[in-house]
Every structure is written in C-alpha cells, then in structure tokens.
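For this depiction, one protein chain was excluded, whereas all remaining protein chains were kept in their positions.
The chains carry the letters A, B and C, assigned in the order they are written, with residues numbered from 1 in each.
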Amino acid sequence: MFDGTTSVEVQVRYAETDQMGIVYHAHYLVWCDVARTDFLKKAGSNYAELEKTGLKLAVVEANVRYKESAVYDDLVRIQCWPRELSRRTIEFGYLIERVSDSKRLATARTTMIALDSKNSLSTIPLEVREKLAVVKDPVRV
Amino acid sequence: MFDGTTSVEVQVRYAETDQMGIVYHAHYLVWCDVARTDFLKKAGSNYAELEKTGLKLAVVEANVRYKESAVYDDLVRIQCWPRELSRRTIEFGYLIERVSDSKRLATARTTMIALDSKNSLSTIPLEVREKLAVVKDPVRV
Amino acid sequence: MFDGTTSVEVQVRYAETDQMGIVYHAHYLVWCDVARTDFLKKAGSNYAELEKTGLKLAVVEANVRYKESAVYDDLVRIQCWPRELSRRTIEFGYLIERVSDSKRLATARTTMIALDSKNSLSTIPLEVREKLAVVKDPVRV
Partner (left out) sequence: MFDGTTSVEVQVRYAETDQMGIVYHAHYLVWCDVARTDFLKKAGSNYAELEKTGLKLAVVEANVRYKESAVYDDLVRIQCWPRELSRRTIEFGYLIERVSDSKRLATARTTMIALDSKNSLSTIPLEVREKLAVVKDPVRV
C-alpha cells in the first residue's frame, strides 16, 4: 500500500553497463526518474496526464551518492519519497538497493520545479500537492 | 566542400562503452543521427529549423552492419549521403570509420519519412529536396 | 511456458523519449537486448554467466522496421525468437507491440557472433545451441 514511500524494481540492462563492468553512473538518475513516475502514479497523479494539462516538473538539482556498484542483470529496488514540498517545488529522496543482498547501492535527491506550457515558473496544482505527504528521510540522502 | 557526401567526427564517450569494453551497438544509430544533422546543415537545411516549421523526419527503418569495434576515446568519422529520395521518404547511407587507422567500423542505412505537426504523412518540402543530390553508395551499406 | 518464443515487457521511460514526443529510435535496440537477455535465461542459458566463462555474443548486424510510435509510460511487449542458428552465429527476430491496444510498434532482427575472451572468433557452445530451437518468423521482420 502507498504510505508516502514507494518501491519499484528495474533489472540492469546491458546497455547500462560501461567498460568498468558496472552500471554507468548517469543511469542512476534515469532509475530515479522511473521511481518518480511510479511514485506519482501510486500517489494518484499520473505524470503523463499532468504533462497533457500543461504542467511540467523540471529537474533543477540532482545529487547522487554512490556506495556499491550495480552490475548487469542485477535486480535493483528504488525507494522514493517526497522530502520537501512547497507551492513551486518538490524534492524527492531515493534509496537504491540490490534486491538479492539488500546492499545499498546509492542514495539520491532531486528537486523539481513546476513550469507551465510556456516554460514559465508555475505552481504545483493543489490537487497534486494534497495527495503528497512529506516523509522523513529513512536514510541519509 | 559539400558534394553530396558529408563527414563528421565524434570522440567515443565513456558512457558509450559497455562491459564488453567496446561501444554499445545502439550508439551507432546516435552517431548516424549526428551525421544526418550535420549533413542537412551542410546541404542548406537546418533540421532544428525544419522542425520549427512543423516538418518532422521520422525513422521508419534502420540497418547497421558492424565490422570492427570502436573503443573509448577513439576518434570516429561518419560519412553520410542520401542514397534514395522520393516525395515522402529519404534514405541515407553511412560509413563509419576509426580516424587513426581508417578501419571500417560499420556501415548503415536509415530511411526517414516526412510527418507534419500532427504526425500525419506529409511530403518533404521541395526546397529541401532541391538541395539534395542522390549519391551512389561508395561502399556496400 | 518457454516454447521457442519469449515475451518480456518494459515500461517506456521519460529518458527514452525525444523532442518529437516519442521514443527515440535507437532505444528499440536496447529493448531487443532486454528481450535477448530474458530469452537466453528462459532457454536455460544465463548470458551474465556465459560472459563469465569467456563467451561473448557480439552484434554484427541489426535491422529495425518502425511502424508506430511508442510514447512515455506505454507498456511495451517484446517477443523474441531464434530465427537462424549456426556454429558461430545466431540471429534473433523480435516483435515489439504496445500492450494496451496490441498495436505493432516495430519488428527487428539482430545477428550475433560468438567471440572468446580475446575477442577472436569462437563457436557457440553446444550446450547453449542444444537448448535453442529455431522458430519460423511469426511476422515479417
């Protein structure tokens, strides 16, 4: 059940590895995005639908701390929660773990800002904000 | 000078390698796209400008034959030429080589179709087609 | 059950879209790779394990025909089957469909060649080939 933190899984793709034999670091931001899409859907706000109404949530800051490497074919779990919320911005926290051994692979934070269809600063609709409960970080992110 | 075939260079990015230690095969299509952007610009049709007029060239077929592997930091040259042209479609050929030893890395073909702003079938504007001279394949693609 | 053709699903990521509002064409090759990983696993040959024994399957040819566009958040099904098999090469066919309306998005073919740990031509191990049954193309690829 949705209680403010969601969890989604991805399987590491060959395309996501690099010649170091591990997942290339930029792909963790893509996984965070996958988790965000999933989070908003479970929180009752389909982002694909939101964009059709003209609202966009653009990333204005991203931070990732890498602990362990994910490798090809690993099943990876990304937990996601809103850690700060204002009229104009929302910040998400992420905990990224390998499923097989529960090893912490990374933590991350991203801050999103609301833009309208003309890319001007906008506000996050009240009906979206009402569905979101800020969650205290379960781990340092 | 532009004579129907253009040449552009890219340097292999770490992000483009995979755990086999070589460039992941899907990235060659990105390089072909880089070469297409460059080709159209040199042929007098800036694709970024074309899209603003509502025209889109969508890929309907892509074929790549891989001969040798490109590796991290290789300087790679992509030659591009129009090999077939009709009112609705344009097919490009590509020759991808390593600059240092002129080794052939791959050849490719992509077919593009003209779409309007509503994604309906459209035609390639006459002023674009007039700038394009079909070139006989210099190599098997 | 595994009967020579497998089916796997991916959900379109925001990162996979381009400014045309659709999935960028090169990502279909990544989905085919996801389907191949899944196929080999279901056929009893884990590719991650195969690579640890020194065997690599490198792509030597790829062909994709694009019919309809996939968009953000679409659930996409990729069917995969071996269409040709020899001591040194294996060719896979792919059928890529949107799950919601069963629309055919693309078909594809990729040919893989066996390489050893020194990237020299090798053969596909007999125990891998014995698990594979060539399947007649269910659609034109």
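Quick notes
In this text, a contact is a pair of C-beta atoms (placed from the backbone, for glycine too) under 8 Å apart; a residue touches a chain by one contact, two chains touch by 3 or more.
Everything numeric here is computed off the predicted structure, so don't read it as measured data.
Only one residue in the set A:H25, A:K41, A:K103 or A:K131 touches the chain that does not appear here, and it is A:H25. Listed for chain A, the residues touching the missing chain in the whole complex are 19-20, 22, 25-27, 29-30, 33, 51, 56, 58-66, 69, 119.
Annotation for chain C: contacts to the undisplayed chain at residues 14-15, 17-22, 24, 26, 71-72. Listed here are the chain B residues that touch the chain not shown: 11, 13-15, 30, 33-34, 37, 46-48, 51, 71-73.
The working rule: only the chains that are shown with their structure count from here on.
Put simply, the chain farthest from chain A by mean CA position is B. Among the chains present, the centre nearest to the common Cα mean is that of C.
Chain centres here are Cα averages; for chain A and chain B they lie 34 Å apart.
Taking each chain's centre as the average of its CA atoms, chain B and chain C sit 23 Å apart. Our note on geometry: chain A versus chain C, Cα centroid distance of 28 Å, whole angstroms.
Chain A has residues 14-15, 71-72 in contact with two or more other chains.
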